[in-house]
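In what follows, a structure is listed as structure tokens, so that the remarks can point back to it.
Selected chains only, in their assembly positions.
Just so it is clear, A and B label the chains in written order, and each chain counts residues from 1 on its own.
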Amino acid sequence: MGSCSSVCDFILEYDTPRIVLIKNRKVGMINRVVQLAILAYVIGWVLVWQKGYQEFDSTIGSVTTKVKGITITNSSPHEEYIWDAADYVIPSQQENSFFVMTNFILTKNQTQGRCPELPNESTRCKSDTDCPAGQHSSHSNGILTGKCIHYDVNVKTCEIFAWCPVENDTVIPNPAILGAAENFTVLIKNSITFPKFNFSKRNILTNATASYLKSCIFNRNTDPFCPIFRLGDMVQEAREDFQKLAVQGGVMGILIEWNCNLDQSSSKCIPKYVFRRLDNKDFAATVSPGYNFRFAKYFVNLNGIEVRTLFKTYGIRFEVEVFGQAGKFDIIPTMINIGSGLALLGMATILCDIIVLYFLKKSKYYKEKKYKYVEDYELGIESED
Amino acid sequence: MGSCSSVCDFILEYDTPRIVLIKNRKVGMINRVVQLAILAYVIGWVLVWQKGYQEFDSTIGSVTTKVKGITITNSSPHEEYIWDAADYVIPSQQENSFFVMTNFILTKNQTQGRCPELPNESTRCKSDTDCPAGQHSSHSNGILTGKCIHYDVNVKTCEIFAWCPVENDTVIPNPAILGAAENFTVLIKNSITFPKFNFSKRNILTNATASYLKSCIFNRNTDPFCPIFRLGDMVQEAREDFQKLAVQGGVMGILIEWNCNLDQSSSKCIPKYVFRRLDNKDFAATVSPGYNFRFAKYFVNLNGIEVRTLFKTYGIRFEVEVFGQAGKFDIIPTMINIGSGLALLGMATILCDIIVLYFLKKSKYYKEKKYKYVEDYELGIESED
């Protein structure tokens, strides 16, 4: 042992704290119970239940959708008219959402020109002075020309320069014209990636046969992995009434949740579908309730004049939102959790120290055993340890 | 006490480290100051300020938009022409963004055929040999037919097979044709979810009345929660000039930030709107500056031939980006932070040990008190502790 320099001495040393072992049933019991609770918490809850040994990554997803279904309408303004996906899906493709028209107000053969505004409090007039030329508000359909003309036999309104005749959207068709959209189906293809783990998967599971996929319809109980959804079923799962929703339109969320444990077989990484209404049901409390938008089809008529057919379309916008987390064993979160678990174990000792040193009758006796007092002066009183 | 086996003995034991209590004003002071600093850091900064006791989740958001406003143009190429949302919002609906056309170059009545290319360095020609048939570059409008023909009285260019006449986009209308878009308004409906906490909210707050929502315009100071935004105001908040932006177009970001503390009342979870220009203002340094795209309206003319009207539309694309975090109390991050805080507390002791054992005059004296040396041999010298 003298064969080693002092550096070498230091290297081969090993230090360990000196411990007082106190045999006291009550305190020992408390100590062990607290230690057990902390161990159970760290191992059971943090590590096992919350998967504290895993690193997590969020999904990146890609979604394509295809709506199928036909229906026939014979209510005015159309006579018998057949609707297929090219007619009622507008626009024909979107990224993570699709819109199915369920109701509409059609204004055919609009041309640029002059015509009376729709009658309401601010547009009714008695003479031209009520209609200052050039004015318009954000709710008007055109720009005042300065004249006051007959809207019908009884009512006069200001004349406007606009796409004429102006759209009359005061009455929304009820029941919805395309209420049969309830039976349309949509095929949703979703491909996800967890870039951190270089893991990809699709919602069309590999064990599904092509013939199954051609005929199945999603059902939470019997066909939970079929990627074809009936529109009516989705709305019903969100506890909404499709026919009511169809009148004014709305926004539905199709949430695809991928929560995967990549430490297990990848075949256990499966999507979970949730359907939820995203817009405000409470129409009284909001502006522009439901979901609608206007678009126009433009033509040139026989006289070479541009005409348009204006659609105010009401319908259901389905938004597909892909989210979720994948976890995989990683040393860093494991070590962070074990490290802070070890530090927490020290709390058992701190707690018992407080009990022993302050609450037991013989605390003074224990205090003497645990502590050694060293004064700043050599001649200070040293407690014998 | 003899009534218990050795296992039982072990269970009811309780061990606590033996401590030297050193009464030294300087070191004691340092010890307490360092401990206080660490405590202040752990409690004040990590736990309270940075909300280390919370688990966090990111938002999933859904956005719908509706632009309103009309304007009239009477500059060439149109005579008086009225524009409403169905005309200038292209496409009529998108997911998280909307495009408002502010400027355009119109090429009417294009048909498939042969016509001279636009004159530039590479298309001017003197004879047919300058125009090798079949060639085309990524910047040309069509495929060379092999002939060199008159573009106008003075200039000859290669003939191309293309949609004729070809679009001439060398001069961009300035000021922008639809510069009045500055006064258009957009209603943004945003619904968010924090899936981990099963918490949803909308940007149309429940305490807003329908009449308020029909007339309000967003203003950071007076109406910070009004969901209706004037396009000009948003561009101005981003410190841009709308009329300049309107000429060549651009991309604007509407950032909706939801930073919520779900331990508090949900009514305090409110959106914050920020507007920012996303594309590069520095036109000299980039390709394809501004924002524009081409689309065509297709017709069949009186002779049964397909014609199209080509629009090169310049405009502002507004992208609505929803982001943010919600925090809620959770035992795991709390414990991780407390655990590592406790471990940090040990640093006070380590620091003071270094001072006491190496920098104090009487370090040898303290060393003897703290350490007990045990040699590997029973007959080794044991320092008396």
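To be clear about the criterion, contacts are C-beta pairs under 8 Å (C-beta built on N, C-alpha and C of every residue); 3 or more make two chains touch, one makes a residue touch a chain.
It should be emphasised that the depicted structure is a prediction, and the values quoted were computed from it without experimental measurement.
Depicted are 2 of the identical subunits; the complete assembly encoded in this structure file consists of 3 such copies.
In this text, only the chains that are shown with their structure count from here on.
One finds 17 Å separating the Cα centroids of chain A and chain B. For chain A in complex with chain B, the touching residues are 1, 15, 17-25, 27-32, 41, 45-46, 50, 52, 90-91, 94-97, 99, 112, 136, 138-143, 161-163, 251, 253, 255, 257, 278-280, 284-288, 291, 293-296, 298-300, 302, 308, 310, 317, 319, 321, 323, 336-337, 339-344, 346-347, 349, 352-353, 356, 369-376, 378, 380, 385. Per the touch definition, chain B reaches chain A in the complex via residues 1, 9, 11-25, 60, 62, 64, 66, 68-70, 72, 80-82, 84-87, 91-95, 185, 187, 189, 191, 193, 195, 202, 204, 206, 210, 213-214, 227-228, 297, 299, 301-302, 331-332, 335-336, 338-340, 342-343, 362, 365-366, 369, 371-372, 375-377, 380, 385.
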